[in-house]
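Of the protein chains in this complex, one is absent; all others appear in place.
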Amino acid sequence: MQHTRTQDTLVGLFVAAGIVALFFLSLQVSNIRSFMPADTYVITARFSNSGGLKVKSPVTVAGVRIGRVSNIYIDKETYESVVEMSIESKYDTLPEDTSATIYTAGLLGEQYINLDPGGSFDYLKNGGRIEITQSAIVLEEVIGRFLFQKAAE
Amino acid sequence: MLHFIQQLGSSTRTSFAKLGRATLFLGHTLTGAVDVAIKPRLLLNQLHSVGVLTFLIVTISGLFVGMVLGLQGYNILSDFGSEEALGIMVAASLVRELGPVVTALLFAGRAGSALTAEIGLMKATEQLSGMEMMAVDPVNRIISPRFFAGFLSMPLLAALFSMVGILGGHLVGVGLLGVDDGSYWSQMQANLDFYDDIVNGVIKSIVFGFVTTWIALFEGYDSAPTAEGVSRATTRTVVNSAFAILGLDFILTAMMFGDI
Partner (left out) sequence: MDNSDISADSLISVRNLSFSRGNRKIFDDISLDIARGKITAIMGPSGTGKTTLLKLIGGQLFPEQGSIVVDGLDVHQLRRKELFNLRKRIGMLFQSGALLTDINVYENVAFPLREHTHLTESMIRTLVLMKLQAVGLRGARNLMPNELSGGMARRVALARAIALDPMMILYDEPFTGQDPISMGALVHLIKSLNTTLGLTSIIVSHDVTETSAIADYIYVISDGKIAGQGTPKEIEASDSAWVQQFMKGDPDGPVHFHYPATNYIEDLLVCSQQTARIAAKKETIKTDESLNATGLKNAKGLKKTLSRKRGRSRYHRED
């Protein structure tokens, strides 16, 4: 019965390798970890234009990712874009006068929110709101303005 | 002209008849789940011949495909100054497309053709008929374990292919070309979605495994019981599987990732 035993071993190894691969893909390659109900709290910010920002775009402080955009919708009265961000709970020391800016990674890369902490000693809590915001730079507008100025000269 | 139309008609008729036979055959095969549940040893033997023997070709191909992706991706991305997106490029193309599709094509070539030849030969040497006369249902006893083995190995093989490919891309991109290790992984993790990408990729490979094994077994079972018939059936398995895989891939991709 030696034959069946090696066969069993090989089949076992094969199945184990396959399962390892599935786990590898799930954990190492995809964003499943951010799906885990990790402790987060939500803050919002209003922008006059959120540009190419999308749900799941990163939220960073000084270049380090501390959360993600969890929702984007429009305020029907003010016509402003309201961006909800889920921030990991361990980063719970964001001052109330933090400002939010939409940046672009590289010239044509994806857009993300950078938070610039202020000097207040009161921290943002769940449901808190960032007052100071700077909208996304829309490339067409910048180029348009530049051309307009050149023409005026 | 009339001749042409007649030919069209007759080939339509035969292909529908074949489709019908294939469907009945599939139904019969699925009833064999009972036999497989009673005698898991049958399934284990087939997992060995279908899965383990395809393992090597799949992992080696995966490694090289990943390495090529790393090299090509780097060349294109460095023109735009975004080499750090290499990770996401390699991983997305592997997990979404190349993993399931190339694995299925390799599977059809390695395991599928072998299954067709095996079943065709068993038919030609009257082994299936003999089994029937011994009051043993050859479809449940011979075909079903092979079907379930193929159908189960496929997602595992595709996942292996993707994993080895991503590691191969890492080897070339990070090891040789100097892409930052952290950004290789983090870009990947930031942009690949568990449900949209990984789960959909696995669903694709399950569908491909189902269809490829079905085609291979049916072609073997439906082959003319001669040496020529078996060799023709083997060719048909590879050709039909390739068509089915690529066609279904388009349909599935449109359903999963497109807005159609």
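In this document, chain identifiers A and B correspond to the written order of the chains, with residue numbering beginning at 1 in each.
What we mean here is this: a residue touches a chain if its C-beta (ideal position, glycine included) is under 8 Å from a C-beta of that chain, and two chains touch if they have at least 3 such contacts.
Computed from a prediction, not measured in an experiment: that's the story for all the values here.
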Shown chains that the omitted chain touches within the full complex: B
Selected from B:132, B:180 or B:196 as touching the chain missing from the view: B:132
On chain B, residues whose C-beta touches the chain left out of the figure: 121-122, 125-127, 129-137
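The rule is simple: only the chains that are shown with their structure count from here on.
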Chain A and chain B: spacing of chain centres that average the CA atoms, whole Å: 36
Chain B to chain A touching residues, read off their complex: 44-45, 47-48, 51-52, 55, 80-82, 91, 95, 153, 155-157, 159-160, 162-164, 166, 185, 188-194, 197-198, 201-202
Contact set on chain A toward chain B in their complex: 7-8, 10-11, 13-15, 17-22, 24-26, 28-33, 35, 58, 65, 106, 108-109
